[in-house]
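Next up is a structure, given as structure tokens.
With one protein chain removed, the remaining protein chains of the complex are shown where they sit.
Naming follows writing order (A and B), and every chain is counted from residue 1.
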Amino acid sequence: MKNTENIIEIKNISKSFGDKRILNDVSISVKRGEFLTLLGPSGCGKTTLLRILAGFGTADSGEILINGKDITDMPPHERPVNTVFQRYALFPHLDVYENIAFGLKLQKVPTDEIDRRVRRVLKMVSMTDYEDRDVDSLSGGQQQRVAIARAIVNEPKVLLLDEPLSALDLKMRKDMQIELKEMHRKLGITFIYVTHDQEEALTLSDTIVVFDDGNIQQIGTPTDIYNEPQNSFVADFIGESNILNGRMIKDRLVEFAGHEFECVDEGFGEDVDVDVVVRPEDIYIMNRLEGAQFTAKVKSCTFKGVHYEMFVDTDKGYELMIQDYNAFEPESEVGLIIRPADIQVMHKERTCNTFDAEIISEDRVKFLNTEWECKPQTKFAAGEKVKVEVKFSKVELIDHPEEGTLAGEVHFLLYKGDHYHLTIRTEDRDDIWVDTNDIWDKGDLVGINIAPKDIKIIKCDE
Amino acid sequence: MKRFFAQFYIWLLLIVLYAPIVFIAVFSFTESKVLGNWTGFSTRLYSNLFTGEMHGGGSLMSAIQNTLVIALIAATVSTILGTIAAIGIHNMKGRGKQAITFLNNIPMLNPDIITGVSLFLLFVFLHVSQGYVTVVLAHITFCTPYVVLSVLPKLTQMNPNIYEAALDLGATPFTALRKVLLPLLKPGMISGFILAFTMSLDDFAVTFFTRGTMGLDTLSTYIYTDARKGGLTPELRPMITIMFLGILILLIIINLRKARAARNAA
Partner (left out) sequence: MNKRSTWALPYVIFLVLFVALPLILIMVYAFQDGNGHFTFGNFAKFFTDTDAIETFALSLEVAIENTALCILLGYPAAWILANKNLNRSAVTIVLFIMPMWINALMRTLATAELFHMLGMQLGKGTLIIGMVYDYLPFMIYPIYNILEKMDKSYSEAASDLGATPWQVFWKVQVPLSMPGVISGVMMVFMPTVSTFAISEFLTNNKIKLFGTIIQENINSGMWNYGAALSLVMLVIIGITSLLQDNKKDVNEGRV
């Protein structure tokens, strides 16, 4: 039976450029009239997906349905979608009116109807008196409006917007956000919006799809995504957050930052390692020490316009970010309280590095396309396929890539209160996770070493 | 003071540089067969040029005609060939693009004499009898690279989404080409055409080697033969004067328009 509630079905789309995987088995259903945002850092695949929807790119596999009809191989000019491009792509040789009328003229719409429709959309984007203007003479915001008008005048079933506000200044961006939202309500059509700006996504969307590395990280309403991030990437990417290693002691009781806290999460089991997210505005800070769950010393305090942003060192040596309307002097002792409902507990995506490996000899094992020295063992014979486990904290990073057993690049980093959790990507595009106290930057080239005693070899099916 | 010396140097250089042309222009208003011999003011040479009754018969007239026709054909074909090629090259990648860019540069880097000799050998090798057609082909060869190089920057400067925007709004690839791509490439095509046209007008060496032995003359080869005979056809004097003035006016118009465009943009 045809699903009439969903206007677009994106099914198992994958796409690679060379050996680089841009989209990895992506499936999304878009409801009729929905404002859906594809959110993620640059290079995460969101724009590629939008281009596949518009027909400018082809997927390696998977299919796209609009209104139940397969449009995977339909050329762009036949698709019932229109696009607002990142840098507008207005035709410089045509004036405002001609730009907007371009699509209608191609459809051979009668002149008087073109005239009526162009005037209507010009009014809608508040550009009524600009029809004879040269597009190059318009400001960024005005060009933006014309680009939107040019797309919606064709009454597409779906409007695709590729970071349409990224070229505007902050004030203009805020105004346009409100206008876009209003336009979406008036038109009643489906918007698919691509952005890397999490605030924009939270403001505009009915549904947000968070992307990273070609994979969907989470799909949900803005509130869901903000309050209940499903993994540390989402927690880190959306808004400011404190992400810490924690341990679920039992239902409704979690330990992190050296203290036990009551929480509202259940069903994780007992004594299970978890990640804990606490938003900086959810930590109550006060001068009184009695009655506090734990104490800390203020390290820095910066005025941010509406609130103050403070970094504190807790009594157990963790660094936390706190936002509050009141300022607290650096060096002062403060008391902290976190309410159970403000603690978001997440399953750990991983607890240690696990690699497929092959035994080379008694004291050598091969994984990540590299031979490593390991503790002499006799349990496994040469050539046997095994697995290898390495604790995050046992991977050693050095400055010079050529001096490591393996070279890699810092791909992602996460501060977890008392250490950094890094994702190191090797030249073969494998990932190794590392806990370290050293400070690295994204994009640093590093050498990777692992001490023989820290390479734990286990049987394949354990 | 510094400004005075600077201007003095500039104008001195210009006076010396333009002396020959001014000299020719002055003596275009006298009938004397020998330059430098003023025999009274006359516009006879000018009227001769337009009626075609001149020393040496109509061969100067036909040389002028040939020059213009060849330049027009060569520039038109080069503009079409070069524009299509530029669109193709713009969409190419890697080795192929490098190879074709390299080949495209050769006619511009090669001295005219090498281009001329090499094309002469080609036509000999292919047993093509040389004349009008071979001259036109040769001119297309050295003109097209300039068109390619005039159109390519327009393609690279263009917002890559422009073409896609046209498709997105319902244009077929052909309509998108006609209604969006070509209008945007037009300035590059026009400057390529003008460049090709003047290159062709200017050419001597390549024409010289590829015109064959059937007596085909362009203005350049006519002047060459004429000068080797030891005398300058008097009608060349008004000819040079008119071309000089024509180009001067053209350049001033172009520069005024450029200046105005720059002011408008600012």
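Methods note: a residue touches a chain if its C-beta (ideal position, glycine included) is under 8 Å from a C-beta of that chain, and two chains touch if they have at least 3 such contacts.
What you are looking at is a predicted structure, and each value in this text was computed from that prediction instead of being measured.
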Among the chains presented, those that the missing one touches: B
Candidate in contact with the missing chain, chosen from B:171, B:184, B:201 or B:216: B:201
Contact residue for the chain not shown (choose from B:48, B:66, B:79 or B:150): B:150
For subunit B, the residues touching the chain missing from this view: 2-3, 6-7, 9-11, 13-14, 17-21, 23-24, 35-36, 81-82, 84-85, 87-93, 96, 100, 103-115, 117-122, 124-125, 137-138, 140-141, 144, 146, 148-150, 163, 191, 195, 198, 201-202, 204-205, 208-209, 219-220, 223-224, 227-228, 232, 236, 240, 243-244, 247-248, 251-252, 255, 259
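Rule of thumb we're sticking to: only the chains that are shown with their structure count from here on.
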Distance between chain centroids, defined by C-alpha means - subunit A, subunit B (Å): 57
In the complex with subunit A, residue positions of subunit B that touch it: 159, 161-162, 164-173, 175-176, 179-180, 183-184
Interfacial residue positions of subunit A with respect to subunit B in the complex: 54-56, 75-78, 81-83, 85-93, 102-103, 106-107, 150-151, 154
